[in-house]
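Heads up, one of the protein chains got dropped from this complex, but the rest are sitting where they should.
Letters are used for the chains, namely A, B and C, taken in the order the chains are written, and counting of residues starts over at 1 for each.
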Amino acid sequence: MNKEQFISIQMEGSLSIPGILLLNYPKLGLTESEMMLLLQVQLFIQQGKPFPTPDELAARMSASSPDCSMSLRSLIQRGFLKIDDEDIQSIRFEKYSLEPLWDKLYRFLTETKKEQCEPEKTEE
Amino acid sequence: MNKEQFISIQMEGSLSIPGILLLNYPKLGLTESEMMLLLQVQLFIQQGKPFPTPDELAARMSASSPDCSMSLRSLIQRGFLKIDDEDIQSIRFEKYSLEPLWDKLYRFLTETKKEQCEPEKTEE
Amino acid sequence: MNKEQFISIQMEGSLSIPGILLLNYPKLGLTESEMMLLLQVQLFIQQGKPFPTPDELAARMSASSPDCSMSLRSLIQRGFLKIDDEDIQSIRFEKYSLEPLWDKLYRFLTETKKEQCEPEKTEE
Partner (left out) sequence: MNKEQFISIQMEGSLSIPGILLLNYPKLGLTESEMMLLLQVQLFIQQGKPFPTPDELAARMSASSPDCSMSLRSLIQRGFLKIDDEDIQSIRFEKYSLEPLWDKLYRFLTETKKEQCEPEKTEE
């Protein structure tokens, strides 16, 4: 591996996934494929491309472009993902936001907490 | 969310996935489910439990325990995962290692590079 | 860079630092050197060595071993770090825990919130 490759790998960076999300995404109703799709969207956002096309997403996944398109729509409808508008220098841009995912995770964690608090039993 | 929950979320930590892996796992022959399974194994390793059972893995995934078991076996056979032995205080432990995955990724990156290097064309 | 080096870099892994900590550590009373020392402790924990010696820490830092020793003591006294005891197979181990740091961060975030909010309403 030469220097240019090493540098480009480092510049690519890493994606940090909170353990708490990895532990609970199935309980939120997400499949592994959907979780990976959300991670790919997050990586695009982090790389400064906040509105990847289904084609661009499919190029990084084992799913086809129409599959990605359908999954994105489903994730939006089920409240895991949303599209925000942003104006930069008076040009309008669309971008994905994972805010709904964190909203769901918060509600899951605090509701679970409340239930656990009655007769309680928290091992692990 | 109370203090105890916040602290336990932070103590849980995060898993860092190299961008280069997220960009290329399908080209290595991995599906989304398999990639997520490897990430779960990695998270267990990081949390000091380097040999999770299929049951423990299934509890964090939308797959069943027999599914996880079968996937683990397949990942080992296809050279993405291995089991190492370790002796601690003369007690033998088994643990998973993702070394074969990084080996495959290295070979993929350097071979791809070589091909690209003949008539060359490296934009981006 | 040969394959063995690439693999060992990947196996080394990465440390994830929450943005919220990077944004606020000086407000918690930490200097850059102390923050880096805590990160090194965290990396050791993640690598399965939860009780590094001052020597081991100094080998990765530009500080001397006595400096590291003094800083560790100060961090413990000021409530950023603690030492826990653990029994594994009836052998007693000591290990560092960053729990006090997260505790401080939680209190900082929620108190700041309250001040900012005054005429407002902060439920949990």
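We take it that a contact is a pair of C-beta atoms (placed from the backbone, for glycine too) under 8 Å apart; a residue touches a chain by one contact, two chains touch by 3 or more.
All values reported here derive from a predicted model rather than from experimental measurement.
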Neighbouring shown chains of the undisplayed chain, as defined at the top: A, B, C
Hidden partner chain, residues of chain A it touches: 3, 6-7, 10-11, 13-16, 18, 46, 48, 89, 91, 97-99, 102-103, 105-107
On chain B, residues whose C-beta touches the chain left out of the figure: 1-2, 6, 14, 16
Contacts of chain C with the absent chain, listed as residue ranges: 1-2, 5, 9, 12-20, 22-23, 26, 30-33, 35-37, 39-40, 43, 47, 60-63, 106, 109-110, 113, 122-124
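What we mean here is this: only the chains that are shown with their structure count from here on.
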Length of the line joining the C-alpha centres of chain A and chain C, rounded to whole Å: 27
Centre distance in Å when chain A and chain B are each reduced to the mean of their C-alpha atoms: 18
Separation of chain B from chain C, taking each centre as the mean of its C-alpha atoms, in whole Å: 25
Chain B: positions in contact with at least two other chains: 1-2, 13-16, 18, 106
